[in-house]
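The block underneath contains the structure these notes are about, expressed in structure tokens.
Complex shown without one protein chain; remaining protein chains in place.
Letters are used for the chains, namely A and B, taken in the order the chains are written, and counting of residues starts over at 1 for each.
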Amino acid sequence: MNDVNPVPAGSADGSGDDDVLLRVENLVKYFPVKSGGFFRPREYVHAVDDVSFTVRRGQTFGIVGETGCGKSTLGRSIARLYDVTSGRIVFDGKDISKISQRRMRPLRREIQLIFQDPMGSLNPRRRVGSIIGDPFAIHGLASGAERKRRVQELMERVGLNPEHFNRFPAEFSGGQRQRIGVARALAFRPKLIICDEPVSALDVSIQAQVINLLADLQAEFGLTYLFIAHDLSVVRHVSDTVGVMYLGKLTEVSPADELFTVPRHPYTGALLSAVPLPDPDQSDQRHQIVLVGDVPSPIMPPSGCRFHPRCPKAAPVCVSEDPKLEPRLGDGPEHLAACHLPMAEGESLAEARPTIGATERVVEAEGVLSPEGGKS
Amino acid sequence: MSMIPDVTGGDPVAELAVEGGEPIPVGRKLIQGRSPWQLAWERLRTDRAAVIAAVTIAAIVIAALMAPLIAAWVGHGPNQQFIDIGENANGGPVPPSGIFWLGTDSSGRDLFVRIVYGARVSLAVGVLATMIAIALGVLFGLAAGYLGGFVDIFIARVIDVMLSIPFLVIAISLATILHPSFWLVIFVVGILSFTYPARIVRGQVISLKEKEYILAARALGARPLRIMFVDLLPNVLAPVIVYGSLLIPASIVLEATLSFLSVGIPPPTADWGQMISDASGYYQYGYWWYLLFPSLALLITTLAFNILGDSVRDALDPRGGGIYV
Partner (left out) sequence: MIRYLSFRIGQAILVMWATTVVVFLLFFVGPGPNQVARTFAGRLATPARLAQIKHDLHLDQPLYLQYLHWVGNLLQGNLGYDYYKGQSVNSVVAAALPATISLVIGAAILWIGYGVISGIISAVRPRTLLDRSFTVSALFFYSMPTFVLGLSLIWIFAYKLSPVTQFFPFHGYVPITSNPGQWFEYLILPWLTVSMVTAAGYTRLTRTAMLDVLGEDYIRTARSKGMREGRVIVVHGLRSALTPVVTLAGLDIGTALGGVIITETLFGIPGLGWTIVQAINVQDLPEIMGIVVLAATFVVFANLVVDILYAVLDPRVRLY
């Protein structure tokens, strides 16, 4: 099997190919549910279910969604920390979806991750200098005094005091630990950095610093970011393009500003209405959309459009047919939505009423029964 | 990406002050945090029972190291038989006196000097066998825990088989088939004891395997060997140290037991287990010192190590509800 397959010219979105750093096509990642048995498990967690998108060089692609929607799994699957169930990942022209871990190793210098938990992602029993120096040690890039020099260089670049390189992670504050993580990811000068909720565990004022640091580094080194978060306002500030995920699927993809001004998918609309507004008058006037029910279990996702049990606009077609991710209501090729009844500009969801029965919705939401007699 | 106003100006020191809940630095001096090892050491230092135990052990170690000097000072060698003054009319041992501080054994040898020499054997076997057990246990535990799959199953079965055959039987048999010697005892005790540290390390590794920093190491492209020894090992050290300190007295007891059954270190080397074994034929005739003093030596040594091990465990994991506090 050819593992360095260059992607043929002429991609779906029509843009030039050397511009595209990462192309994800129909990515699927299922986790088997351990039923304590020895034989093939009968249930799977549909963590990532048929996700496709493209990231161009130098850009920041934001992925936003609620907890459990699969965004972390998506990030880790792209970095090949998990094996892919099916689909393709094309990085810098190379298909990395199925290559062995051994072949992946040199490529790891080009895809790096920053993790959410600043304390958890650093080994508490190792010194910070050793942690940041790991990349050099693992790939034999530098050793001894040279390694120390480069580690201290990195520490300075991310705003840490280089003299602290003999300290343990516990001796740093949360924001500083996150900087350590950034320094470690930066050591290789990677092409792509996948930021898995990098600021979610930090205080708001520190979030600002870390985000600014990431922005600076992007400008200086020409980095490309895949920025995963659940906070819409953060994502808005950092991203060029945003993808909204729900229950393992992308519901909407759009340039950042357009997403917030002209959302197409009702889920995006609901998320936006929940974002706190700084102006109290504006906030009072706004109608908040409160979504009914909890996010269904990813083991038995609802039929058709996965959002239909909670959607204020749900219609029978939403129960039976899974909408494709494509431009709606006359949008350009950059703005895609997966919805049968997308929102028009200025439409208010507060007035919307679903046209499917309540019993159907409740029963759908618990994944117990569906018109087709239940999915896997 | 738009810029968000940076309140602290990117200064790490000022960042500390702004975050709140952290020690606020005055000027440029930051308050030094303490590593988990330093905290544990603090707790250990202030534990009275641990200190007493440690001092006792130190005394025993020093006595063992200085055994030849002590023998020279007392004037009696460990294997020197004093037929005339060391044995009574019936050929039995003589009681403690000014000449023989703890009396003599059945061959007229100075019991005190032999006990001091016996400490060498016990400590050496205890420490060396424990080191072997820990080394093997950590190796197998890391491999089984991290690599999982077939390696794990295989190692687990090997351990099961080893545990199903009674240790004493194997030890005695091996000692009978091959010839009992110092190194054989160490290897037998060490190799047959590695199962417990292996289980502990394996359990630890399995729970640590999914931690984010292990994931991060994999993301950097680290090979499994490196992850096991550079990332996992420092984190499994704590229970290993606790277990090691409890394994030493267990090894000492095992060695003494083997000697008691005459399959340990061969005479005439002074050995507590062997002395007790010999004494068991004499004490009913009133030669109480021959049984008492080696037994006391063994007991005190084992007790001290156990107390210290217990305290080490409490120091490294203070949630246990220690009683010495």
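Just so we're on the same page, a contact is a pair of C-beta atoms (placed from the backbone, for glycine too) under 8 Å apart; a residue touches a chain by one contact, two chains touch by 3 or more.
Since the structure is predicted, the reported quantities are computational estimates derived from the model, not experimental observations.
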| field | Which residue of B:106, B:181 or B:306 touches the chain not shown here | value | B:306
| note | Answer key for B:74, B:156 or B:241 versus the chain not shown reads B:156
| field | Absent chain, residues of chain B that touch it | value | 152-153, 156-157, 160-161, 163-170, 172-173, 176-177, 249, 253, 256-257, 260-261, 273, 276-277, 280, 283-284, 288, 291, 295, 298-299, 302-303, 305-307, 310, 320-321, 323
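Definition applied: only the chains that are shown with their structure count from here on.
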| message | As a quick test, compute the distance in whole Å between the mean CA positions of chain A and chain B. | response | 49
| note | In their shared complex, chain A is touched by residues of chain B numbered 1-8, 10, 12-13, 15-16, 18-19, 22, 32-33, 35-36, 211-213, 215-223, 226, 230-231, 234-235, 237
| query | Where on chain A does chain B make contact in their complex? | reply | 60, 76, 79, 81, 104-106, 108-109, 112-113, 115-117, 120-126, 134-135, 138-139, 159-161, 167-168, 170-171, 173-176, 181, 184, 203, 205-206, 208-209, 211-215, 218, 237-239
